[in-house]
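Notes for the one structure printed next.
Every protein chain except one is present and positioned as in the full complex.
Let's turn to subunit A:
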Amino acid sequence: MPQLLTNKRLILLLLGVILLVALISFSLRDRDNVSLPEQIIKDAVGAGQSVFSRPAHFVTGIFDNVDSLLNTFEENQHLKTRLEEFAGVQAEVKDLRSENEELKKIVGKEEDLRDFNPIQATVIARNPDQWEEKLILNRGANQGVKPNMAVMTASGLIGKVTLTTPTTSTVELISTLNPNYRVSAMVVGGAKDVYGLIEGYDAERHELLLKRIDANIELKKGDQVISSGLGGIFPKGVLIGTITEVTIDEFGLTKLAYVKPAADFSLLNHVIIADRLMPEVDGEDNGVTGDDES
């Protein structure tokens, strides 16, 4: 009965498509934690992946070394000019730091939004199809990594942790198009600190968007943007980038600044996960704001 066979196949195909759509929509929901089978697969693949990523990091390390070797002369010239300036700045920083500590002691304030417990991690894989900006690190819940923690390199903020399993964690880079991705930030350099939100990424300019700045506040090109710590999860003072252009946003009510990220998102190797010492609360940094919560 060939007719029955084709019908059977058709039903199977339909069932398959339904299952597929259901699975995809299930996994596209915003999930806080991964299910057990997923955790097992992630841990197993992560273990294999770290074996393979070690020689790769060795090779990229060589490339980096050769690259920096080629630029040695120019860099040296540049650094020499900065060196004298640096000595002065360092003395000033030391002075300010001790003064700050003294003042804190006087006021009796011990905790600071800036303090965090660094967790060193190695990038074991980058999402190979590169549609979503994701990294996978070799540290997980066992080492104290929790979702929404800030992830940075020595040069600046790169993203935040979205999912954790016992031994791996997934990081969503700050250059994502995800509309729920917000980092509460502040602009330093002016007379007063200016607060805003990093919200969105301009893929053509390769720059971040700093939104919700009061229209009356003047911002300059070249001002530095750091995380403010007021979003509830990130520590304060992590460098995000520098402002390249200031415009009015699409509604004309607040200002919008383009921020060139300080960290380089390609060829990432070693990163630091910031575990903030202050208690963490729900806020902008994990995409939960008052109006969403209800």
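Just so it is clear, contacts are C-beta pairs under 8 Å (C-beta built on N, C-alpha and C of every residue); 3 or more make two chains touch, one makes a residue touch a chain; residues count from 1.
The rule is simple: contacts and distances are computed from a predicted model.
> Choose one: "Rod shape-determining protein MreD", "Branched-chain amino acid ABC transporter substrate-binding protein", "Lactate utilization protein B" or "Ger(X)C family spore germination protein". The correct choice is the protein name in UniProt for the chain not shown.
"Rod shape-determining protein MreD"
> May I ask which residue of A:170, A:184 or A:242 touches the chain that does not appear here?
Residue touching the chain left out of view: A:170.
> Identify the residue among A:72, A:216 or A:266 that touches the chain left out of the display.
A:266
> Out of A:6, A:27, A:90 or A:180, point to the residue that touches the absent chain in the complete complex.
For the chain that is not drawn, the touching residue is A:27.
> What is the set of subunit A residues that contact the non-displayed chain in the whole complex?
Residues 19-20, 23-24, 26-28, 38, 41-42, 45-46, 48-49, 51-53, 56, 60, 123, 125-132, 134, 136, 163, 170, 177, 203, 206, 266-268 of subunit A touch the chain absent from view.
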